[in-house]
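A single protein chain has been omitted; all remaining protein chains appear in their positions.
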Amino acid sequence: MFAHNKRLQYTVRVTESNPGLANLLLEQFGGPQGELAAACRYFTQALSEDDPGRKDMLMDIATEELSHLEVIGHLVAMLNKGAKGPLAEGIDSEAEMYRKINGAGNDSHTTQVLYGAGTPLINSAGVPWTAAYIDTIGEPTADLRSNIAAEARAKIVYERLINCTDDPGVKEALTFLMTREVAHQKSFEKALYSIEPNFPPGKLPGDPRFASVYFNMSQGEGDMRGSWNQGEQWMFVSDRNEQSAVDGGDGLASVQLKPEEMTALDMLAKRTQSNPTLDPPTGAELGAAPGTDQGKSLKGKTITP
Amino acid sequence: MFAHNKRLQYTVRVTESNPGLANLLLEQFGGPQGELAAACRYFTQALSEDDPGRKDMLMDIATEELSHLEVIGHLVAMLNKGAKGPLAEGIDSEAEMYRKINGAGNDSHTTQVLYGAGTPLINSAGVPWTAAYIDTIGEPTADLRSNIAAEARAKIVYERLINCTDDPGVKEALTFLMTREVAHQKSFEKALYSIEPNFPPGKLPGDPRFASVYFNMSQGEGDMRGSWNQGEQWMFVSDRNEQSAVDGGDGLASVQLKPEEMTALDMLAKRTQSNPTLDPPTGAELGAAPGTDQGKSLKGKTITP
Amino acid sequence: MFAHNKRLQYTVRVTESNPGLANLLLEQFGGPQGELAAACRYFTQALSEDDPGRKDMLMDIATEELSHLEVIGHLVAMLNKGAKGPLAEGIDSEAEMYRKINGAGNDSHTTQVLYGAGTPLINSAGVPWTAAYIDTIGEPTADLRSNIAAEARAKIVYERLINCTDDPGVKEALTFLMTREVAHQKSFEKALYSIEPNFPPGKLPGDPRFASVYFNMSQGEGDMRGSWNQGEQWMFVSDRNEQSAVDGGDGLASVQLKPEEMTALDMLAKRTQSNPTLDPPTGAELGAAPGTDQGKSLKGKTITP
Amino acid sequence: MFAHNKRLQYTVRVTESNPGLANLLLEQFGGPQGELAAACRYFTQALSEDDPGRKDMLMDIATEELSHLEVIGHLVAMLNKGAKGPLAEGIDSEAEMYRKINGAGNDSHTTQVLYGAGTPLINSAGVPWTAAYIDTIGEPTADLRSNIAAEARAKIVYERLINCTDDPGVKEALTFLMTREVAHQKSFEKALYSIEPNFPPGKLPGDPRFASVYFNMSQGEGDMRGSWNQGEQWMFVSDRNEQSAVDGGDGLASVQLKPEEMTALDMLAKRTQSNPTLDPPTGAELGAAPGTDQGKSLKGKTITP
Amino acid sequence: MFAHNKRLQYTVRVTESNPGLANLLLEQFGGPQGELAAACRYFTQALSEDDPGRKDMLMDIATEELSHLEVIGHLVAMLNKGAKGPLAEGIDSEAEMYRKINGAGNDSHTTQVLYGAGTPLINSAGVPWTAAYIDTIGEPTADLRSNIAAEARAKIVYERLINCTDDPGVKEALTFLMTREVAHQKSFEKALYSIEPNFPPGKLPGDPRFASVYFNMSQGEGDMRGSWNQGEQWMFVSDRNEQSAVDGGDGLASVQLKPEEMTALDMLAKRTQSNPTLDPPTGAELGAAPGTDQGKSLKGKTITP
Partner (left out) sequence: MFAHNKRLQYTVRVTESNPGLANLLLEQFGGPQGELAAACRYFTQALSEDDPGRKDMLMDIATEELSHLEVIGHLVAMLNKGAKGPLAEGIDSEAEMYRKINGAGNDSHTTQVLYGAGTPLINSAGVPWTAAYIDTIGEPTADLRSNIAAEARAKIVYERLINCTDDPGVKEALTFLMTREVAHQKSFEKALYSIEPNFPPGKLPGDPRFASVYFNMSQGEGDMRGSWNQGEQWMFVSDRNEQSAVDGGDGLASVQLKPEEMTALDMLAKRTQSNPTLDPPTGAELGAAPGTDQGKSLKGKTITP
């Protein structure tokens, strides 16, 4: 069960209203790398986790992320607070209002007109949050790696936001939130590496013929070698012929069809064949300007459909 | 520039049509952990990457993932091939057709009616692929971790698919695809760790007061300790009072408003106050059945709006 | 700040694994009327609310909805628990596994293959949760009505789920969750009606000429009158002429353009005019079977583009 | 059947082109609270409604909303009209064109480049309309409440738009549209309250133990009482112990598993255990800068995987 | 199999950084009419195509579109390149940074903060690419028409972009990409018209009673005739009575229900009837301001629920 304490995890002190900055901060509220995504990722993992240590840790961190969602949400709310009244109460002139919400340095018109200068679960472009952002798949050797990556991404987005504001209270709260991502990443790393082994993830072994091959698929000036494709463990394959049909087969796709499936397919093929022996007049030619190249194959032809 | 060779990277041999299995395999074609997601993730990173080694590797692997998209796509196409004709040509009785696309063990009706037994970019539930699945943010210490995690997830989904089919040709091709995810994960690990240092990701240091704290947010029977929250590096905080307002402030959110912002806000507050001293009759009470609890506070009242 | 207690708000006791039922219950976990939607709706309202009573109530109920999300999530997790192992560990035969996840009465294949029999934030059709479900707009006389409606909808979906299961533990927990929606609706009604006045919502008065008119737009057998369109307060308008251009104008749309805008528009109009005096041969006619109706206007014509 | 009359329901007279304002007005065309959402909400309810009075009313109002969609669409079209030509015909210099569509006070670049200064079904942020906005669930005591709330929201968004423009023709048409939302809300209220009883919605009674409880989930300075949680009808519960496991059970989640399910689960648990007795070196430590805190637990360790 | 050559299909030479222009160009990278959509459309068609000529052509063009995706992607990457460093490295002052990403003429804040000045698969409004843009349905007489239309649309969006930039290198590369859409359209036209017949698409004949009727559904001043509704082949129907129930039936919808279905429906109808003979007090009336019109039907009434 969740309980709520009215004190925030981190005090929020904002110097002045700034709806444009509020809009940027939405990235960490309703954006793909934001706190709702984090909370939902760990909470859903916790629910179906059976390992007691991991379940406890996931719920600890999910709960903290909800508390961070509350902190970043209050930053947005405070930055928008001065904007809440004028539009709702209609006290500015219309031209002034229009200028305020559409002005340079302030892409907040959607937040204001649609969401009333509130704290919507959208990112800074106005895109609603979606659970498509959540990559939980229910296998800890994969999910913990997803969590580690997610914390790294969130850390970076906070870093960029910090670089965009000089409001000391905003900066300080963002720094706290950024720092906590680092701490969470460390916990997830520990939990991953205390699964032994954890690589390759899952249970099925790979096919040894292909597990240490590096296919040099992109060729030309700029080709480089490094530990990711060179060294004892790698077989490096550049020959285009050895990159295709690597199983030694013909590289084709086939399926065995039943006679009645074959018959139906033949009917379909016949009905819809694009006859390569034909050079038909086309809609493009009908529509081309007289005398242009495009129209010339049709010029003077008598159509007898 | 991309070039295409008609030979697949791995030969596809399917034993018989099976639209239900085709539908499951869509997870790795148009699903969140599938090959389009992989190809797009690495391709977009490659485009804006300036590090020559990483750029080359990303384009190598992106190109291979496109080739995998082609392999998994041909598996789907072959499994659906027997189903393409009958619906298009109308050669089954309607009842038979209905049974075929809606039968037990075969959730392929959407694929067939909407997509003509083709290879749509949807997952096995019919949800269209979305770039919201892509978590690239343009910082290699984060993106490489995202790639590592993505390969781990894809490996697992292939593993599950392999566990759901006994068609040997399908199993073999899926095993190849699964194995390559392992190889790619190894390359991304190498590329990540040849950035020194790579942790914490990004540039800004965290606030040392909070970088090694573990907040025990979820409490009760089942609390556990492990390397993720215990040991020399962790400060473990269970006291609820020390979990909130950790900056030492009052844990409240505040902003300094201009007088005219304040005035507008006051007007808004006054107009929309939910007066706590009032016990108003409500719509619920109006709508409750006579004599029920819900209605009683309204009973016999005279309304004088 | 949120805190978490490992005891659920309501004890979850499930009789046996049932992934098909788990899939249905996802409606109230990651579906549009589910608990995440409820929690997010009230939480976002609470964050930017300035009225102290309403803010407190919204956070109380948001927190409870999070606790409900945990209860419904555990119901799903328990119903899926027996399914977690076999696919991950590959201990069933492949045919058996295929039958299990694709069988009649069990639309759980996506949940199992993609999400590992976990608790994904999707609805029962597999559609990821989206903040597009949240209708908060930051005006309490509207938002409270949205909350009232949302509680009514959630109550109904729980009712339907209860009608689909005879597992007594599931039924009991669902009944608790359903009941709480009723209680929350009552709170929101009280908060709405303690705003005086709360109708019409917002501040601007309507145009009195149109505020009490009912336009009978759908006509024919079956037209009915009732309190929604008849009685002292309504002006009922059936005459089609009085339904259009109700302002007394010409019912047309116009804008005053600058000369250079006019010029550009004229160029565009001229370039793209569909000339009504022309009966051109078309692509459809080119493509029609010889001798059919569709082709006849083209027959024998000489095309001179 | 629908018929169309070329006269609009309300005359649209726009003073001058203003693509920036057009963009804002898209909120009520293709936005979540806009006219397409309204029309679709009532139309879908009408189709499956069996109550003759309600069906008639729903179709009346759906038809009117379509007519409003046409009015707001024409407002957008007129405001964009002057912008249609220059980009299509390429008559401005490129720099001038760039400035026009990207200028301050005018976030119309997407509408112009992608949609040709037309009337796309997007909101003011460019997000395509989605039926996820529609909350119809097929139970009138819920749907009518949803309709009442939707009308209230639409009224407010119109109010905000009116506050952003001083074009008298735009203002007047928006006021008409706003006013009609008020009238529709009144009709829906009448239809709801002529269902007796209509509260609680649906058929199943709630559990009387929980229907009048208010859980004080958010605590701390700022706790308030009001009619929404105090008075004769409410039982107010603040004690955290009485808020969890309210059924009197242990507050845990359990399911009875079959032996073979248990076996598979044990295999999974063993394979993926995060061993709490281990303090493993991790990827974070590998990647940390030498001498930093993060790396210290790894320093000097010999790794023997 | 795909192979990659590091040389682009077209050389990209950009004069100077311009993140605002980069943002516009995203329309053809991750927008609905862009190159990813094109590549995916033709690639998915190629996979399940059995006609050898068409399959080859579709894969040729899909591969070229991928190469175009790479060209437009590099245009975006080069235009963003100067913006990559400052935000990541934090070398501008915060105020300068804020101004840079939020400035007039530059709607690039989302691209920069969320995507690190990279090449995300979004359009110029920030909306993630979705496979809902792909209209492939697996029938060539429809799909080829979809391809023709898609090429036409892409051609136009390129044209608009060309009209927005005076950077000669950008202009030249865009012109190449635009031109190739024209060439592709011609190929698709040829492939369509070498299917004989190709109109009407598919196999089932239409009902001859309705195949050549034009219903004049929109009436009033402005009605026009042209080859699309006049001439030998058209039957033009303006009489409203002849536009409905065109089958000669009653124009109603009916279904034969089983007795038990009827019974359940009657229960539902009774429970949820909106009683037309009742004028109930409503929530709107409860909430209206005293003395206003809206409240008057309730005034002085004694409520006895």
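First chain written, first letter: the chains are A, B, C, D and E, and each begins at residue 1.
Definition applied: contacts are C-beta pairs under 8 Å (C-beta built on N, C-alpha and C of every residue); 3 or more make two chains touch, one makes a residue touch a chain.
None of these values were measured; they are calculated from a predicted model.
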Chains in view that touch the one left out, judged over the entire complex: A, B, C, D, E
Chain not shown: contacting residue from E:69, E:101 or E:148: E:148
Positions on subunit A contacted by the hidden chain, ascending: 141, 192-193, 195-200, 208, 211-212, 224-228, 231-233, 274-280, 283-290, 292-297
Missing-partner contacts on subunit C, residue numbers: 20-21, 23-24, 27, 31-33, 104-107, 123-127, 156-157, 159-166, 217-223, 240, 243-244, 251, 265, 268-269, 271-276, 278-285, 294, 305
In subunit B, positions touching the absent partner: 1-7, 50-51, 53-54, 87-88, 90, 92-95, 97-99, 101-104, 107, 109-110, 112-114, 116, 122, 125-128, 139-141, 148, 185-186, 189-197, 203
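Keep this in mind: only the chains that are shown with their structure count from here on.
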Chains in simultaneous contact with subunit B and subunit E: A, C, D
Shared interface partners, meaning chains that touch subunit A and subunit B: C, D, E
Comparison of A-E and B-D (more C-beta pairs in contact): A-E
Averaged-CA centre spacing for the pair subunit D and subunit C, given as whole angstrom: 8
Distance from the mean Cα position of subunit E to that of subunit D, given in whole angstrom: 21
Residues within subunit B bordering two or more other chains: 5-9, 32-33, 59-60, 62-63, 67, 74, 77, 81, 84, 88-89, 130, 132, 137, 139, 141, 156-157, 159, 162, 193, 199-200, 202-204, 211-212, 217-218, 222-228, 233, 240, 243-244, 251, 265, 268, 271, 274-276, 278-290, 294, 305
Category of the chain touch graph - line, ring, star, complete, other: complete
